[in-house]
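Heads up, one of the protein chains got dropped from this complex, but the rest are sitting where they should.
Let's look at chain A:
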Amino acid sequence: MAGRALRPVVLHRLLFCRNAQLQKSRHFLSANYRCDETWNKRLENPLVSSINLGDFYYDLNQKYRHEGKVSAIDVDLFMNRIDDPNAEGVAEEVEELVRHLRRSPETANTLESTHYAVVRALLDGGHTSVLMQLLTQPMMYGLFPDHLTCNLLMHTFLQRKEYTAAARVASYLMLQEDFGPHLTQALALASCYYYITSEDNQPWEDYTPKVEEPKEEVKIRVKFLRNPYYDDHFDLKEPDHLVGKTLAWASPLVGGLVGRSCEVLGWALYGKWDELEAALDRLRTGKEHIAASVVSHVKSLIEGVEDGQVCEQLISALARLEAADSGVVEQDLSSAITQLVQEAAKEAEPLDIKIQKENYHRWEKQREEEYQKQIEEYRKKQLMAKIEHKKQDLAAREEVIFFFDNKNKLSLLLSDAKKKYYHKKSPAYPKKKKPRVIDEAYIPPEV
């Protein structure tokens, strides 16, 4: 077998099998990364365990109806109490509470653990669409997972082959402009790459709330109009643009063949042809190679450009790169990315697990402190109310007891007995006199 050249069919099957095996082994992080045991210990805290979810939700709703706000510590306790993410209605309750908290001034006091608890609850319950809704609308929901949480999210989505969700988490990292340590960078790159290269992905849904528009044009008077402004960052909506920008920004941090190829692919997807040309020229002058699969994908994207001149420029730049010495290399990019992620995971996992466990402890302490602060505030408020009430009571009793002693002073306080009466001024517009109504049936009395 070794001496004979492999027939194309066998070769193809071998490659395909290898690819399939690699696709199955998307195990970047071990099961320990979830720190399930330590995470479940939060339920042993009496603060958390003494809550009954149904009653607590009802109380929070009542409080929202009466006072118009929910406090951050309450929401945090609720989120941490959720032990069965698959229960009915969990996703809706979580979404509602997070929205109430975010759209109030209390949002400045949101605890760190709330973000993690919400993410864990929705992830473990499989409510991917709700999670994406919360993640992609920061003004409405304000969910900001940290790097370790993002690692867990992307890893879980890649394992479940939910590439759209993984790519959305990566684009969230790009929008925050914080790709974090090597593992998070590599996972973001991997998520975007797998989203691009896989055929049937879940749809990239737009969760912005739809405004109901009236049938006829309704004009509304406002003080000042806003000029249309597209900031090309938070306003990006197209999945290709978001994923392209994520690739283009994350790739230089990763570097290597993977980094260079993904950067070119990113700029092409995003549609920024100037940056694409600059990247291609940089590769040519730097004598660095990129993967062939990327080149073919970029070529198909360039062909879609309407502007003929720009199209030609890009095609020529690409051709120049291909013609150069070390221009293009036949390498399986997905396996290279997988290897990169696995290496980064092996390196970072023990430390990350340690940091996560420390976080859990810190959050528990924070939760208790906040709770004590709230109790103190409530106690103070009650005390003040009681004191006020007592003061009023005492003042009333005092007035009664010392009435005759203070009679003179009290009589001075009384206003002057005689009230001055002013005659009615004639109005500026005299009332119209009604014509005299003659009653026909009136018989004057006989005197």
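Quick note on the criterion: contacts are C-beta pairs under 8 Å (C-beta built on N, C-alpha and C of every residue); 3 or more make two chains touch, one makes a residue touch a chain; residues count from 1.
The criterion applied here is as follows: contacts and distances are computed from a predicted model.
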Undisplayed chain, where the name is taken from the UniProt record, one of "Sorting nexin-2", "DNA-directed RNA polymerases I and III subunit RPAC1", "Eukaryotic translation initiation factor 3 subunit K" or "Mitochondrial ribosomal protein S34": "Mitochondrial ribosomal protein S34"
Sole residue of A:Arg34, A:Arg81 or A:Arg102 that reaches the chain not shown, by the stated touch rule: A:Arg102
Given A:Lys215, A:Lys237, A:Lys365 or A:Lys432, the one touching the chain that is not displayed: A:Lys215
Identified contact with the non-displayed chain, of A:Leu53, A:Leu175 or A:Val310: A:Leu175
On chain A, residues whose C-beta touches the chain left out of the figure: 102-105, 107-108, 138-139, 142, 144, 175-178, 211, 213-227, 229, 231, 233-234
